[in-house]
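Worksheet for the structure shown next.
Complex shown without one protein chain; remaining protein chains in place.
Note that the chains take the letters A and B in the order they are written out, and that residue 1 is the start of every chain.
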Amino acid sequence: MTSPHSSHDAPRQSFLRKYVFSLDHKVIGLQYLDLSLVAVTTGMILSWLMRMHLGWPTKAIPGLGAVAPEATGGIITPEYYLSLMTMHGTIMVFFVLTTAPFAGLGNFILQLQIGAEDMAFPRFNMMSFWVTFVAFLVLLAAFFVPEGPPLSGWTAYAPLSAVGKDAGPGQGWGQTLWVISIAIFCIAQLLGSLNFIATTLDLRTKGMSLARMPFSTWAWFITSVIGLIAFSVLLPACILLLLDRVAGTSFFVPSGLVISDRLQPHAGGSPLLWQHLFWFFGHPEVYIAILPGFGIISHILPAVTRKPLLGPRVVIACMIAIAFLSYTVWGHHMFMSGMNPLSATVFSVPTLIITIPAAIMTLLWIGTLYGARMRFTTAALFCLGFISVFVSGGISGFFLAQPAIDSYLHGTYFVVGHFHFVMGVASMFGIFAGTYFWFPKMFGRMMNETLGKWHFILTFVGVYCIFMPMHYLGLAGNVRRYSAFTVDYMKGSVPLHRFITVAALFTGAVQLIFFYNLFRSRFRGQIAPTNPWEASSLEWTTSSPPPHDNFGGQHPVVYHGPNEYGVAGKDGDYIMQNSPESEPASESAA
Amino acid sequence: MNSLSLESRPEPARTGVWVGIAAISMSFAAYTSALIVRQGANPDWVHFRLPPILFLNTLVVLASSVTLYVAPVGRPRESQLAELPAVRARREINWLYVTLGLGLLFLLGQVIAWRDLSSQGFTLASSPSSSFFYLLTAAHGLHLLGGLGGLLYVAHRVARSSESQALRAYRAASLYWHFMAALWVYIFVLLAVRI
Partner (left out) sequence: MGRHEGAIVGKIFAILVTIITIISTAIFISRVWWLPPDISQLGAGIDHQMNETMVSSGVLFVLAQLVLAFFVWRFADNNDQRKIKIFPGGATPMVVVAIILVGAEILALTLVGSRVWASIYVTKSDPNSFTIDVQAEQFAYYFRYPGPDGKFGALHPDLIDESSGNYFGLDPANDTTARDDIVSASLVIPVNRPILLQLHAKDVSHAFYIPELRIQQDFVPGLVIPVHFTATRTAKSEIVCTQLCGLGHYNMRAYLEVMTDVDFKKWLNDQSAQ
């Protein structure tokens, strides 16, 4: 199979082919990561504006009036607050947490880990990125339309999202662009998921059985299966919503609605149908965001603890169980929605059950630390931070999973604190861990570890200061998606909101350390060796950065699983997956 | 353990089509459940007679599947892949063009069905049942159009060379086409039962 066409030098290509419409999965992976970097910056700036407004609603935000006509004189109006919130949530969920850990890191690393030259369908891969890019532009365009950006939240509940301009500012072109953007995004992710699945199934190198796949590859593979199903449902849902908006159909809009003094020309639709379709996608989506994190943590932990992951098969089984269960729990977002109260109990049970595999995985990670010889690289720290935050967010999930308690906490800041811990911060920590870990492979240079550690410590404290108090607010009945707290019983919450705002601005500022480190290291970092972390998987057998065809015309042959640490191998206390040596008895058995 | 060695390399194109089939099935399952929920939600569902031409269209799309199946180029054994003489492949391609023609005919028939229906006053927005009618037929039609493009592309490739890659792509594309025919039968039955 070492045919002559697989020479290591990239064939001479035009600039466009090489950097813009590249078919190389590594370039595409970086494009995805760069896109999500732009997206996360945008999303973060939006969250600052929201936080400043929540802390000091009547103070003008310097400069804002000049860029956003909706915020006259720099003071955020209630509708503009909701728009900022909607765009923040949408950008973060779709264009950061779906693209960065899955499409970005996955695209760069997965093929290297299974010893493939590229994706199964490089052209689809390129299309997938550019379609995502278009979706992002369409979403951003919503900022600049006359009726203002959409304000119905990232969940876009009908009928607010379905009836058009009558429903108030943001519900005109802004909302239409939102629906179109998400529909386009679905197409991109479907192409991407299809590609990941086919690649993992068909392009594994010799000896790379399923059982020998690294945990991160497993996680990306499972994520792509979830994504395939989830986005196949969101796309039809968006099409139906779009038709309700522009073609006058009535899928989601019932009869007899009077909005802005106008009897709406719709009849018979079901608002709950949108909620069911949306959450059938929406809950699995949070696992699309977090599963790559599970994989990345499980992949990095052995390398930084210098011992095998505890229960490797169990971890994979847990990820599969979670993926499966994630399709049975969507109703837990709808306990208060007016659906049949009996179904609340039905949805509550799998929701609580899903905590079992999650708890098992957490215990296995913590158990892996036992007796380790831990190297506290920045990547390691973010893994540890991930575990801590995942525990915190997971535990607050216990409350929300019970309909009786959710009837108090639903719609409050408790929910905001919960999903930011599990889905926001934990996933972000997974992305950070992956970035610090694989950066040397991507750019052939090391990131600065001292800056990395500062970045970690300050971020870790910061996120707890932001999101833990939100749980207290929720307990006190503080409602989310409010642009100001003028209700009498919520007025007392303002000081705590100010504290959160200060913490958010601080944590945001800390990310500048990361940006600086990222850009400086890209060009000035220390030159990276092939395998800086003494890790065992295939991506560390090729040069940093890898050549165009990944393994320089070679096809690596795999003899071992990815979990051979703490053994006496020829390179040290681990055995490379492609090392032909036989497995020695594990050190610990002695 | 190692059943997936390079020698007996699986066909990514085929895997891709199977995965695509799974995704498309899932979205039509979503449309179906939306239809059932919407029909049950309110008593405003209007039953109407499906345009008779749909029966003809069903026959056409099934026939296109058959002509694709009988085209021997679509079914060479793994062992024959490499040896299939280019000339023969080119000859068999004619069957493929029959399939493409039937596919276009089907789409034309669907357009006629739409015009028939709209001339009776059933438009996209006029009732929930007609909304779903247009929606399902249009979604299927778009997917089928994609299949036409795919077939055309691989036909072009096979006509130029009979290298095994091209033939594999061709087999994958025809798998997709058969699925399109099956999907139409499903939609047709669904519409017949519900509308």
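The criterion applied here is as follows: a residue touches a chain if its C-beta (ideal position, glycine included) is under 8 Å from a C-beta of that chain, and two chains touch if they have at least 3 such contacts.
Computed from a predicted model, the values in this text were never measured in an experiment.
J.: Which of the chains on display does the removed chain touch in the whole complex?
T.: A
J.: Taking the entire complex into account, which one of A:13, A:355, A:530 or A:543 touches the absent chain?
T.: Looking across A:13, A:355, A:530 or A:543, the contact with the absent chain belongs to A:355.
J.: Who touches the missing chain here, A:51, A:307, A:418 or A:441?
T.: Selected residue, touching the omitted chain: A:307.
J.: So which of A:67, A:211 or A:366 would be touching the chain we can't see?
T.: A:366
J.: One chain is left out of this view; which of A:292, A:403 or A:546 touches it in the full complex?
T.: Selected residue, touching the omitted chain: A:403.
J.: Have a look at A:23, A:75 or A:496 and name the one touching the chain we're not showing.
T.: A:496
J.: At which residues does chain A meet the chain that is not included here?
T.: 77-79, 82, 151-153, 157-160, 163, 167-171, 253-259, 261, 263, 269-272, 305-308, 310-311, 314, 336-338, 341-342, 344-345, 348-349, 352-353, 355-356, 359-360, 362-364, 366-377, 380-381, 384-385, 387-388, 391-392, 395, 398-399, 402-405, 407-408, 410-412, 449-450, 453, 456-457, 460-461, 464, 468, 471-473, 475-477, 479-490, 496, 566, 587-588, 590
Please note the rule applied: only the chains that are shown with their structure count from here on.
J.: Distance between chain A and chain B based on Cα centroids, please, to the nearest Å.
T.: The answer is 34 Å.
J.: What does chain B use to touch chain A in their complex?
T.: 1-2, 4-6, 9-12, 15-16, 19-20, 22-24, 26-27, 30-31, 34, 37-38, 41-42, 44, 124-125, 128, 131, 135, 139
J.: Show which residues of chain A lie in contact with chain B when the two form their complex.
T.: Spelled out, the residues of chain A in touch with chain B are 1, 120-121, 190, 193-195, 197-199, 201-207, 209, 211, 228-229, 231-233, 235-237, 239-240, 243, 247-251, 254-255, 267-270, 273, 276-277, 280, 555.
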